[in-house]
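These notes concern the structure reproduced below.
Just one protein chain is left out here, and the rest sit where they should.
Entry: chain A
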């Protein structure tokens, strides 16, 4: 056996914990040999260096369906496993909490999952047995500890810490909110309120708005930059969607800002005007690519956030998604690891669109495909070839009646032929699970483990064999 083959064999299932610098340089330069991990997580995160074994789907319980509770659904996704494309395990957490986003700690041993309604944070051990995550801790004093923050939304791994965005507050259930920091052990650290007009906290209000709203978070460590976006408060995200569209006051309560923060000090530096509820943020990975994208839900605009020539950052609309006047409602999107594409889902028409962002100022539509009713989340493999899709947006925003389908689908994307093919799909209603929301990837290789279950023993064997 050649040395390179030997190393390849030994390293393949091994955990590579890489620093952000490594992540943005060594790992990415070697991208062709690295096979998978989602591309939207913290750069501080440990990376998988093989086929993902599981997708953890944070799922909303539905009253009258199954046990009616929120649950973490573990789906087997390694093609070598016997139960490929099937649900491996389910952990119910009690109650309907408006399950929404989840995220790993930087060591990827724990998955934190939040409930937008009840403000509970559920912490799962995903390393003891990646096939069967176990609920090890529930934080249920989030609101009182944080000084009134409501709606823990996105957990984001920082070294040894978890930084949560949130959506609301306990005083008027509106959109003014904060970031909240915890240790990896689940101890509350601090609350950082999003700047408002009366307390900009030293930030520059660059335009007309400083609404104090929050939603997503991404960082560019090499620029000491942290970026947050803005959505809406409890009254809106919990409201019946059809009712809200007809509520002219409610429709005024959406975020129109993004905030640039000093990552190191957690101090806000600039409030940027980005109208129409800028939701997910995806920052480029390339070492020289100091820019991020967001897409506005209500106005369907692709927005580029990049450095200006004055030492700050600016936001610029660089494109639109579908026909904005039809309110396509772009929701989640994913960026490829080589910064060449973004995949954008539109909830209203169930379509995913791939945009070529080689020129970040001019995104070009490269592919468009109907995936299924009301798709919301998309998670991409590192090589941009496997795209996982789920459906639910928010419990009371999802379609009613026939269009309310709930599934998880795996699509394979072939960049050469520009075709996309379904590999499997799981009907979350048929399985009595609930509304499929956000996905995170798991793998034995992260922890240097072997598969424990007969069902995927062959798969694990296949993984460890030289091909």
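Following the convention adopted for this analysis, a residue touches a chain if its C-beta (ideal position, glycine included) is under 8 Å from a C-beta of that chain, and two chains touch if they have at least 3 such contacts; residues count from 1.
Keep in mind that, in the parts below, contacts and distances are computed from a predicted model.
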| item | value |
| --- | --- |
| Undepicted complex member, UniProt protein name, chosen from "Tripartite tricarboxylate transporter permease", "Heme exporter protein D", "Methylamine utilization protein MauG" or "Aspartate carbamoyltransferase" | "Methylamine utilization protein MauG" |
| Contact residue for the chain not shown (choose from A:52, A:338 or A:398) | A:398 |
| Contact partner of the left-out chain, one of A:67, A:129, A:190 or A:204 | A:204 |
| Listed residues A:140, A:190, A:262 or A:307, member touching the removed chain | A:140 |
| Per the touch definition above, residue among A:134, A:183 or A:243 touching the missing chain | A:243 |
| Of A:105, A:119 or A:184, the residue in touch with the unshown chain | A:119 |
| Missing-chain contacts mapped onto chain A | 95-96, 98, 117-119, 140-141, 143-145, 147-148, 150, 169-178, 193, 196-200, 204-205, 208-212, 233-243, 245-254, 256, 275-276, 296, 298-299, 324-327, 348, 395-401, 403 |
